[in-house]
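Selected chains from the complex are presented in situ; the others are not included.
Going by the order they are written in, the chains are A and B; count residues from 1 in each one.
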Amino acid sequence: MPDIGARTWVVPGGHLPFPSRDPEPEFTGFDQLCVLNATDQDAAIGLDIYYEDADPVGPYRFLVGSRRIRHVRVNDLVDPEAVRLDRPYGCVLRSPVPVVVQFLRQDTRLPGVVALTGTMAHPG
Amino acid sequence: MPDIGARTWVVPGGHLPFPSRDPEPEFTGFDQLCVLNATDQDAAIGLDIYYEDADPVGPYRFLVGSRRIRHVRVNDLVDPEAVRLDRPYGCVLRSPVPVVVQFLRQDTRLPGVVALTGTMAHPG
C-alpha cells in the first residue's frame, strides 16, 4: 500500500473546555487528536504545544502502531507538563512516517448539553 | 466533465456514539461516510476499518453509481463484521474512480440533544 498522509500536521484552534459538568469519562469535555497510521512502521509521534503568551512546550510523545489508529485526548497529555484547561493553544504534530490527523472537541460545559466540533488537521 | 476528487480517502476519527436515546431512525447516533461519484463509471468502494488494538478489518464493500451520491452509515456495515459502538476506529476508503468523501457524526447520547460534527475526509 502506498503511504497515505503527511509527516507534519497543524491544529491552531485548541482550547480544552472548562468546566466539564457531565459524568466521567464519556461526557467529559475534551480536545482530541485522532491519528491513523496505515504504514508498515510504528510511528513515534512528537507533539509541540503552542501558546499565545509563552514559548512552545514539547515534545509530548506517544506511539501509533503500524496499521493502527490512536485517539489521544489532549487533556491526558502530562509530560513535559499538563495542558491547562481554558487556555488557548495550538499544536504541531510530527511523525517519522506519513499519517493522517483529525481534530475533535467535545464541549460539555453546560449541564445536559453536548457540543461537538472538529476538522481535519492541516497537513504540513 | 473532468474527473473530480481522489481514489483514496482517510478518516482517522471514527467513533459510533453509544448509547442512542432518541427515536429511530432519524435521531439514532451514527457516523456517516458521504461519497459523491461524478464520473461516468460506477464505483465499487472498498473500506478498511482501523483500530487502536487490532489489525484492520475489511474490505467492506458498497457501490456508488455513476453520477450518484451515497450516504453510508458506518453503523450499517456488517460484512465482514459489525463495527462496535463506542470503540475508536478510523477508516481508509478506496475507489477505482475519483470520488469525494465527507464524514459526518450525529451524537444523540443525551436525551433531547443533537450534536453534529463533520469534516471533509483527507484525500490520499
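Things to note:
Definition applied: contacts are C-beta pairs under 8 Å (C-beta built on N, C-alpha and C of every residue); 3 or more make two chains touch, one makes a residue touch a chain.
Predicted model, so just to flag it, every value in this text is computed and none were measured.
Note on stoichiometry: the full complex in this file contains 4 copies of its one protein sequence, with 2 placed in the shown coordinates.
Just so it is clear, only the chains that are shown with their structure count from here on.
Rotation relating chain A to chain B, from a C-alpha superposition: 90°, rounded in steps of 5. Chain centres here are Cα means. That of chain A falls 21 Å from that of chain B. Taken together, the chain A residues at the contact with chain B in this complex read 2, 4-5, 22, 26-27, 32, 34-36, 38, 67-71, 99-104, 112-120, 123. Against chain A, the residues of chain B that register as touching in their complex are 8, 10-13, 15, 50-53, 55-56, 88-90, 92, 105, 107, 109-110, 112-113, 115-122, 124.
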